[in-house]
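Right after this comes chain A.
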Amino acid sequence: AGVSDDVVKIGVLADMGGVYADICGPGCVTAVEMAVEDFGGTVLGKPIEIVSADDQNKPDVGSAKVRQWIEDEKVDAVNGLVASSVTGAVTKVLTDAKKIALISTSASHAFTTKACSPYNVHWTYNVAALANGTVKPMVDAGKKKWFFITADYAFGHALEGIASKVIETSGGEVVGAVRAPLGTTDFSSYVLQAQASGADVVGLANAGADFVNALKTSAEFGLTETADVAGLLVFTHNAKALDPAIAAGMKATTGFYWDMDDQTREWSARFKERHGSIPAMGQAGAYSMTMHYLNAIKAAGTDDADAVMKQMKQTKPNDFFARNAYLRNDGRMVHDMLLVSIKDAASRKSDDDIYNIEATIPGDVAFNPMLPACDFK
Partner candidate 1 sequence: MSSTGEKIRIVDLHSYYGESHILHGIDMTIMQGELVTLLGRNGSGRSTTLKSIMNMVGRRSGVININGTETIDMPAHKIAHLGVGYCPEERGIFSSLNVEENLMLPPSVRSDGMSVEEIYEIFPNLAERRYSQGTRLSGGEQQMLAMARILRTGANILLLDEITEGLAPVIVQKLAEVLVMLKKRGLTILLVEQNFRFAAPIADRHYVMEHGHIVEQVDKDELEAKTEMLNTYLGV
Partner candidate 2 sequence: MKINKLYVFLIALALVAPTVVYPVFLMKVLCFALFACAFNLLLGFVGLLSFGHAVFLGTGGYVTGYLMIETGISPELGVLAGTAAAAVIGAIYGKLAVKREGIYFAMVTLALAQLAFFFYLQAPFTGGEDGLQGVPRGALFGLIDLSDNSAMYYFVLAIFLFGFWLVHRTIHSPFGQILKAIRENEPRAVSLGYNVNDYKWAAFVISSALAGMAGSTKTLVFQLASLTDVHWHMSGEVVLMTLLGGMGTIFGPVVGAGVVVTIQNYMSGGELGNYIHIIMGVIFIVCVLAFRSGIVGEFQKLMKKNFG
Partner candidate 3 sequence: MSADYVLETRNLVKEFKGFTAVDDVNLKVERGTIHALIGPNGAGKTTVFNLLTKFLTPTTGTILFNGKDITSMKSAAIARKGIVRSFQISAVFPHLTLLENVRIALQRNEGNSFHFWKSEKVLDKLNDRALELLDEVGLKDYANAITVDLPYGSKRALEIATTLALDPEMLLLDEPTQGMGHEDVSVVADLIKKVSANRTILMVEHNLHVVAQLADKITVLQRGAILTEGDYATVSQDPQVREAYMGVEADDEVANAIAAESAAASAAEKEAVK
């Protein structure tokens, strides 16, 4: 036991300059730094070090970097992890090397299902939680007919798929879907098709700029007047970019909102002071996860991955981020999710005042159940 190489080294791998940089880029590094500082900078008397790298959202760049971290720099765990594609590649490398993946921002639920591993920790949210959180209440409220505008790649397909399942099991119906390629700027055709479908709800199974563009166009063509438009994955930064006149009232599911209570406000204020903007859910997740990881090392008395994983799963995380939380054996961190709605301009008290919290979704309702095959003790 003890600390290998006399140092605990955490790598933060994220998109430092690309499309997801705002969601979990330098901000995730800041969050992890804050965690290490708050923890005291050492564990078991050994220093805690952070290294960070840009994965450029490229699986090859990310996995090469992580390989090098493991082989050359003795990194013990990798935090951050944004694009699911990178995460997929990186978790394979980490698992082979028996090192821990601390996944903060990736959406795919694969890391705790078909690509699950004893060394994966998936913290903030996943597509299942999004579908359960946003879609189910709407169907239950009588919005039965759905149409999807889906990002035409793995992430969009997964999100659409899981949302469709939720709709069907709740007694709704998917009347159509259109696959818009990643990076589409002009959504008008798709919006016209959605309009023609006569759906009650148009689900946007995409993210980032795609989501913003699709929503804007929906409003322009009057789709928002005749149907509900639901964003299935909305980050605070994107919500901020939307015209409140268009977006107001839209519901979304999120793993974290800075303005929930004093605890979240306290931490978010500290974060904003350091980083310049309010934290996105993945950034808050990255902090929370790091804390839990360091606490587990301390409790286990070693940084050995198996021991630490065991320790993390045994103790329940509980901080400003993780509420009613526990780390499941498959690596899924189950915690309360928030159903929020976007505020209209009039009721916003500041630029950062974006959401109304509508409801808290208990973790067990939000997340997908554990697969027996992924039940790593």
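Of note:
Just so it is clear, contacts are C-beta pairs under 8 Å (C-beta built on N, C-alpha and C of every residue); 3 or more make two chains touch, one makes a residue touch a chain; residues count from 1.
How were these picked? Simply put, all candidates are chains of the complex that A comes from, given by their letters.
Here the structure is a predicted model, which is why all the values come from computation and not from measurement.
Going through 1, 2 or 3, you find that the chain touching chain A in this complex is 2.
Remark: chain A residues 16-17, 21, 25-26, 51-56, 58-61, 63-65, 67-68, 71-72, 83-85, 88-89, 92, 152-155, 157, 181-182 touch candidate 2 in the complex.
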